[in-house]
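Only one protein chain is missing from this complex, and each of the others stays in its spot.
Presenting subunit A:
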């Protein structure tokens, strides 16, 4: 059986003056799956979405969206996609209901009023529906934005950092909608800086760094690539050396010592290494343990490892830098 792709791009390039935003982006998102495009600010995520949604033209490369050529069949592509950008793009001078009715009409959706009411209800916006959207909260506006993208039940949905800065309730509503849409057979491409978000929603993750896909794989595959992180805390410096020896033997990796906390950590790619085994081995070696953990790698670890540490370890870092 051949795979059909919701999104298939080859060698997409885009320059803005001196800035080389994309340097040959290859993406393959199988139909009906959710692909998380993960990368730090400036990695090219937004540019990729703008090219793939016909908002900007690539300087080189090609792409097919839902089987249609991005450049030669732009109109056919537009009929099949939904887009929610990083900034809300609804008309603040119109009410929520007027916004959705307008988009339904432009999408040639029959029964525009009914579809608008249904989506308003679905995203918990019925109460505010008849007030101008400019007065709504950020979370409500973002939900309306997503509702507008779902008007026609798109074959491919593009979401550019859909939950950045959102309250948990709005975030959950958006996550639910993404899962439901994917469950119904649609392809979803979502960019995010939130590693947790990609982990929860995506079937596959494309790690983007400096305008290229640095790595792809399922969240589990990417984690296996990096390995689990074992950490042991002991009482004193002497025990620390003994513990490091045991970890070295078990993992085959160079342990890193934290002398202030008397902690030693090491990365293991051995899937048979379990916490009980680790504890028993240390105990048998006579190491006085205070604490031991075997933590599966987070996507933060994956990120740090696979992109050579250029990205933020955690989205919070980014906010702190911006502040």
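FYI, a residue touches a chain if its C-beta (ideal position, glycine included) is under 8 Å from a C-beta of that chain, and two chains touch if they have at least 3 such contacts; residues count from 1.
Following the convention adopted for this analysis, contacts and distances are computed from a predicted model.
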Complex member absent from the view - protein name from UniProt, among "Transport permease protein", "Formate dehydrogenase subunit gamma", "Putative zinc-finger" or "Aspartyl/glutamyl-tRNA(Asn/Gln) amidotransferase subunit B": "Transport permease protein"
Contacting the left-out chain in the complete assembly, out of A:7, A:27 or A:83: A:83
Residue, one of A:132, A:217 or A:245, that touches the chain absent here: A:132
Subunit A residues that touch the omitted chain in the full complex: 16, 50, 53-57, 75, 78-79, 81, 83, 85, 87-95, 98, 102-103, 105-108, 132, 134, 148
